[in-house]
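A single protein chain has been omitted from the complex, and every remaining protein chain is retained in its original position.
What follows is chain A.
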Amino acid sequence: MLITCPYCGPRDVIEFTYQGDGNRERPQPASQDLDAWNAYVYDRLNPAGDHNEIWQHSGSCRAHLRVVRNTLTHEISSVAFTRGDHKVAARHKAEGKS
């Protein structure tokens, strides 16, 4: 399996570390919402099909990546830096979206 790192180009999967499901939403650190914490730690969508997941290019540029990969065929349809994520979250917050 090859993952095309936006910085390094196509590289073998052995250069990457899997960091799991990218759909999970971490509650704010001060949050005392136990259900939200439990859901974050334990509950998974686990789809058979396109899966939004986080990988790190640990064997090279060390960038954290958001990858959409099909769990039935292992085909990868998109790879992006996760470092854009917080900007998207901030924009949503400014626009009043959750």
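Basically, a contact is a pair of C-beta atoms (placed from the backbone, for glycine too) under 8 Å apart; a residue touches a chain by one contact, two chains touch by 3 or more; residues count from 1.
To be clear about the criterion, contacts and distances are computed from a predicted model.
Participant: From the list "Sarcosine oxidase subunit beta", "Formate hydrogenlyase, membrane subunit E", "Amino acid ABC transporter permease" or "Amidohydrolase family protein", give the UniProt name belonging to the chain omitted from this structure.
Facilitator: Answer from the UniProt record of the missing subunit chain: "Sarcosine oxidase subunit beta".
Participant: So one chain is hidden, and I want to know which residue out of A:Arg26, A:Arg44 or A:Arg62 touches that hidden chain in the complete assembly.
Facilitator: A:Arg44
Participant: Residue by residue, what part of chain A touches the chain that was omitted?
Facilitator: 1, 12-14, 18, 20-21, 34-35, 38-39, 41-48, 51, 53, 69, 71-74
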